[in-house]
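Here is the structure we will look at, set down as C-alpha cells.
After this line comes subunit A, so read on.
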Amino acid sequence: MTTTTTAAVELRGVTMQFGGLRALSDVSLRLDHGVVTSLIGPNGAGKTTAINVISGVLRPTSGSVLVNGETITNQAAERRTDIARTFQISQVFKSLTVLENVVVALQADSGYGFGRALLGGPGVRHAEKAVRREALELLDRVGIGHLADREASTLPLGQERLLEVARALAMRPKVILLDEVASGLTAGDRHELAGLVRSLGADGYAVLVVEHNMRFVQDTSEALVVLNFGELLYTGTVAEGLRDQGVMDAYLGHATTTDAGPDEEVKSDAALS
Partner candidate 1 sequence: MTLAGCSDAGGSGDSDTYKIGMLAALSGPSAQAGQHQRDGAQAAVDAINAAGGVNGRDLKLVVRDDAGNPNTAVSGFNDLIRDQSVIGMFGSTFGAATLAIKPLLARNKIAVLAPNTTHEVTNPVDEWLFRGIISAQTEVEAVVDLLQQAGLTKVAILHSTDAYGAQGGKLLSESDLDVVAVEEMEADATDVTTQLTRIKAKQPDALLVWSITPGAGLVLKNAGQVGLNIPMLSGVVGPTAGNLTAAGKSSVLEHWLNVGLIDPANPLPRQEDAIATLKKAHSDYEPDVYSVTGYAGIDLIAQALEDAGDDADRESLRDSLESLQDVDTVAGTFSYSADNHDGVGIDSVVWLAVEDGTYRRVDDPISVLD
Partner candidate 2 sequence: MLRKASVGLVVAVALVAPLVVDLFWLNLLTLALIYMPMVIGLNVLFGKANLVSFGQGGFFAIGAYVSALLTLQRGWNVWLAMLVGCVAAVVIGYVIARPVLRLKGLSLAMATLAFGQMVFILVQQLDVTGGPVGLSGIPAPSAPGIDFLEPRNFYWLALAVAVLAFVIASNLARSRYGRMFHALADSEVASRSVGVRVDRVKTLAFCFAAGLAGVAGAMYAHYFSFISSDTFNLELSLLVVIMVVVGGMKDLWGAVVGTIAIFVMREYLRSYQEYSELVYGLLLILVFMFARGGITGTAKAVFRRLRGGTDSGGGPGAGDGAAAPVAAGPLPKQEVGR
Partner candidate 3 sequence: MDQAIQFTLAGLTTGSIYALIALGFTLTYNSSGVVNFAQGEFVMLGGFLAVALYLTGLPLGLAAVGAVIGSALIAGIVHLLTLSRVPKLDTFGLLMVTVGIAIVLRTLMLLVWGSEERSLPAFTDGESIHVLGGTMPPQALWVIGTALVAMPLLYVFFTRTRIGDAMMAASDNRTGAKIVGIRTNRVALFAFMLGAGLAALGGVLIAPITTISFALGLEFSVKGFTAAVLGGFGSPVGAVVGGLSLGLIEKFGAGYISTGYQDLFALATLLVILIILPRGIVGSRALEA
C-alpha cells in the first residue's frame, strides 16, 4: 500500500445518518491508484452506503470525500466522472440493448451537442459508429460481446452483473467501485471476473470490491477494509485481515461475540454475527 502519494479516493471521518440509524460512523479510509481494495463486513455494516457516499448518490451527514486530494463532498453524482460503480441490486438500463447500455456511459458527458443531434448527418453517424465499436470492445472484455444486441431486460442475473462492469469501465474512470459484482455468478465466471478485476488494478485503476465471497476477495485484492455496524473494524492487508480475530468474530464466524460496538441501536446485530 502506498500511503505517501495522494489517495485516489479518501473518506475522512464520514458519518451517514438515516433517521435514528447511523449507517456509517466516523469512517476514514482510502483507495489508491493501482490497488484493489476489498470492503467486507456483515449485512448492514454500511458497505453499500460507503459506495453511495463515494459515488455521490448520498451526501454524508458529516465528514468529507476527497478525490486526488480535492474535496468533492458536495459534488453531484453525475459530475464525478472519475468514479464509476456498479449496483448491488442491478440497475442496468432495461429498455436499452446491452451495447447501448455501454454507449450511454461512453457518451454521457462528451460527444456531439443537442443541435447536431437534431440535425443528424454524417458527422453524427460517424461518431455513433466509433462509439459502438468502442462499446463492443468493452463488452468483449467482460465476456458478453455476443449479447450486444440483446435487450438488457432479458439478461439473466449473472450477465447483468457483467454488463454493469462493462458500463462502469466505459466511463474511463480512475476509480471503480464494485458492489457484490460476483454474487450470482457461477464459479467459473467468478474466477474469470477475478482475473479482470486484478487486471484493472494492474492497469492503474483504484478498485473497491465489496464481497461476501472470501475466495473472490483473496483472488482479487491486496488491501482490506472491514466495516462492522458502520464502524471501521480493520484496515490492512487481506492476508492479515482474514486472520484477524476481530474480523473473524464479527464477520467470518467461528465464534460469536457480545461486543456490540458503541452504537446502542444496533446492539442486537451482534447476536447475529
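Some notes on this structure:
Keep this in mind: contacts are C-beta pairs under 8 Å (C-beta built on N, C-alpha and C of every residue); 3 or more make two chains touch, one makes a residue touch a chain; residues count from 1.
Basis for inclusion: all candidates are chains of the complex that A comes from, given by their letters.
Being a predicted model, the structure only gives us computed values, none of them experimental.
The candidate list 1, 2 or 3 contains one chain touching subunit A in this complex, and it is 2. Put simply, subunit A touches candidate 2 in their complex at residues 55-57, 76-81, 84-85, 87, 91-97, 99-101, 103-105, 107-109, 111-112, 114, 117-120, 124, 128, 140-147, 149-151, 154, 156, 167-168, 170-171, 188-189, 192-196, 198-199.
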